[in-house]
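The other protein chains are all here in position, but one chain of the complex has been omitted.
Right, chain A next:
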Amino acid sequence: MPARIRCPAARGLGAAMGPSSTIASRSATLLWPATLAASTTTARQYASMVESAFAGMSTLRLPDDYVPPTKPPTARPSDVRKSQLLRTYTSLLRSTPLILIFQHSNLTATEWSAIRRELNIALANVSPPGTDAAEIASKVQLQVIRTRIFDVALKLVEFYDPSKVASTTASTASGKKVKVTYNHDLSKAAYEAVQAVTKGDTPLPATSRYAELSPLMVGPVALLTLPAVSPDHLAAALSVLSPSPPAFPAPSRRKSPGYYDPIAQSGLQKLMLIGGRIEGKVFDIDGVRWVGGIKGGLDSLRAQLVGMLQNAGLGLTSVLEGAGKSLWLTMESRKVMMEEAEKPAVEEAEKVVEVEKE
């Protein structure tokens, strides 16, 4: 089978073997010994001869984009390659503050599209278009994940810190030594960091987020990702995907008839909320509902906090003031008392003096 090369490697090879550069680059010589044969005008080629011809060269190098014919690049589309999925998931976990985890049991494609349609309608109704909230609604995604790779991504995000990887020296194509840091998520350093924690029978630390989330990573799993912690949007999503009547009622039959479409309903019955990861913390279904039930979103929480701190400040100042005030009051009253106690004595003394004068 011919190698399926559709990357710049093919062009790189072509350029290296072009007629314009006879033996310009060393790699070309290695790849294409026939050019050498033409120059030496021998009819047959032997490996030993080629080697002897190369003996004079100090360093033999392949071009950087050389693709060995036995190891062709993958023919799989880039977005479903495992390496690419892992990168996607780690960046998702690092950047997304609010993730809801669902189990989906054999949903069909039409059911998925019906659910996504209803979800988008519900999220769009949360706020008028043009605001920040509308921006959040447009970025909400419901996606099916590859569970095992997501599991690896969870480990990487928790146990691997790319900033702690030491840099190494490597030589460039031109032979120059440069310092490089291989700290990407597919690097050896990442692999070793994860293995150091998870290998063997030693239990993971109890505080580990991975240990909390890994039991959920079983069977078919889908994620709902929100780009910001917005309880309003969360409540809208919950009322569509896992309605629980008093707090998160399902949309009414009159407002959204599409929700009661048999396809959408049968899809929703198979979708089951099992947990969530909010701001790096793991929540169960009740915890997720609690977050969704915060009225007015984060702003109202902040307002509450500010109000609380202000009240506490007022109380504190009044308490501190009160102590000083009461001390001052007691001292003042004591002073008045003593003055009054002195006054009659003085008056009596004056009276005595007056009497003596008389």
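Everything below uses one rule, namely that a contact is a pair of C-beta atoms (placed from the backbone, for glycine too) under 8 Å apart; a residue touches a chain by one contact, two chains touch by 3 or more; residues count from 1.
Everything below uses one rule, namely that contacts and distances are computed from a predicted model.
Trainee: The complex has one chain missing from view, so what does its UniProt entry call it, picking from "Large ribosomal subunit protein mL53", "PRELI/MSF1 domain-containing protein", "Elongator complex protein 6" or "DDB1- and CUL4-associated factor 13"?
Mentor: The UniProt record for the chain left out of view names it "Large ribosomal subunit protein mL53".
Trainee: So which of A:129, A:205 or A:219 would be touching the chain we can't see?
Mentor: A:219
Trainee: Just to verify: which one of A:229, A:272 or A:294 makes contact with the chain not shown?
Mentor: Of the listed residues, the one touching the omitted chain is A:272.
Trainee: Please pick, from A:74, A:91, A:108 or A:168, the residue that touches the omitted chain in the full complex.
Mentor: Considering the complete complex, A:108 is the one touching the chain left out.
Trainee: Residues of chain A in contact with the chain that isn't shown?
Mentor: Interface with the chain not displayed, on the chain A side: 103, 105-108, 111, 212, 214-216, 218-220, 266, 269-270, 272, 274-275, 284-287.
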